[in-house]
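Take a look at the structure set out below.
Omission of a single protein chain aside, the complex is shown with its protein chains in their original locations.
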Amino acid sequence: MVTLTSEPFEPGAVLTTFCAGRNETGAVASFTGLARAEHGAALALGLEAYPGFTAAAIAAFAEAPWARFALQDYVLIHRTGRLAPGEAIVFVAPPAGHRRAAFEACDFLMDYLKSRAPFWKKEHSPGGGRWIEPTAQDRTDAQRWD
Amino acid sequence: MVTLTSEPFEPGAVLTTFCAGRNETGAVASFTGLARAEHGAALALGLEAYPGFTAAAIAAFAEAPWARFALQDYVLIHRTGRLAPGEAIVFVAPPAGHRRAAFEACDFLMDYLKSRAPFWKKEHSPGGGRWIEPTAQDRTDAQRWD
Amino acid sequence: MLLFGRLADQAGWRDRVVEASSLTALRDALAAVDPSLAEALSGPGVQVAVDKAIVRGETFLAASAEVAFLPPMSGGW
Partner (left out) sequence: MLLFGRLADQAGWRDRVVEASSLTALRDALAAVDPSLAEALSGPGVQVAVDKAIVRGETFLAASAEVAFLPPMSGGW
């Protein structure tokens, strides 16, 4: 289940809902990404998505971990719009019968989201705005899984 | 911060508190362990701790990831007593400037908690209670880090 | 047609209706009014989606087609 939202969301509330009634899950790994202030260098983060395209592309990609890590299901929420430092950008929670699989699935999805998911990211600093493109490290991390 | 509690707790609420006001954290990995029903084979899980000993041993162990993964801090809550299927056993959240470090720290702590932390675990099944001792796989996982 | 990220900033707009029966015709129409934008739309890493599916090379466009120019994707968080 992939959700994009332009409104702030609370990762803890998502985790609570996701864990409710899970009698056979055993393990839920999760990852929360938060916007950083960069000690004043970042005023805000702008995230642009293509409605109807971005969520579908993420969902199509997330099918792979299902098969690869025997996931039962997952939740993935991603913010769009303008985020203040400290606000949640992303929350991903893949449950798995065993913890190593849950961690690997989480790591796998985050590498993709970090480097290849169809967003356009703008950093707003005191000196102005700057569009970000993927770094060499991001591409290397994503290629670990190829 | 290591807490043992004999009362049920809500991992999502712990995550919410832990994320509040984090303007420079960037990444919070977390792991939630839930008691499994094992399709009826497990009625309850009994976890015995040694008050004043168990939490101190866990806290002493968790110092290592601090240095190894440059963690800023962490939260670790572990249930004791008798748990029903679906109840949270453990919640661990190590924040880290970068996600790979956060995942590795989480994995590191979970290996220890799974296999070496001073708890005594009893599985209550329809056939009676049985004390559990660490498996060979648990010891192998923990030794990955030595 | 839709523009995203730095392409939208460069153009000064993100959403506009343009009459064109093919991608080439669309690029030509843009070049006539904003040559530097048309150049940026052909720049390295810029992908084109028609009706939310990535296309490569030339394609004909239906009357109501939604064409989007996508600069290199940055990933999210």
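All chains are identified by letter, namely A, B and C, in their written order; residue positions are counted from 1 within each chain.
In this text, contacts are C-beta pairs under 8 Å (C-beta built on N, C-alpha and C of every residue); 3 or more make two chains touch, one makes a residue touch a chain.
Keep in mind it's a predicted model, so treat the numbers as computed, not measured.
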Missing chain touches which shown chains? B
May I ask you to list the residues on subunit B that touch the chain which is not drawn? 33, 47-48, 50, 52-53, 56, 78, 89-90, 112-122, 131-134, 138
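Going forward, only the chains that are shown with their structure count from here on.
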Central chain (by mean CA position): A
Touching two or more other chains in subunit A are residues 33, 114
